[in-house]
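Would you mind keeping the following structure in view while I ask a few things?
The complex appears here without one of its protein chains, the remainder shown in place.
On to chain A.
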Amino acid sequence: MKWESLSAFISMGGYGLYVWGSYGVALLCVVGEIFLVKKRFRTLHKELGLNEKSSI
């Protein structure tokens, strides 16, 4: 295992704030985009009253 402990993993050699600040915001952006994109599609489906089965 590369990391000695969970706290070593979290601290990232003292750069934890910067590493997790980057990955955290990236995660938020991706999750946010997926949510918005799906919401737009579902709302349209509802408004148009479509019966089509959808995988998303």
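Just so we're on the same page, a residue touches a chain if its C-beta (ideal position, glycine included) is under 8 Å from a C-beta of that chain, and two chains touch if they have at least 3 such contacts; residues count from 1.
Rule of thumb we're sticking to: contacts and distances are computed from a predicted model.
Trainee: Unshown chain, UniProt name, "Heme exporter protein C", "Spermidine/putrescine transport system ATP-binding protein", "Isoquinoline 1-oxidoreductase subunit beta" or "Cytochrome d ubiquinol oxidase subunit II"?
Mentor: The chain we cannot see is recorded in UniProt as "Heme exporter protein C".
Trainee: For chain A, which residues lie in contact with the unshown chain of the complex?
Mentor: 1-3, 9, 12-15, 18-19, 21-23, 25-26, 29-30, 33-34, 37-38, 40-41, 44-45, 48-56
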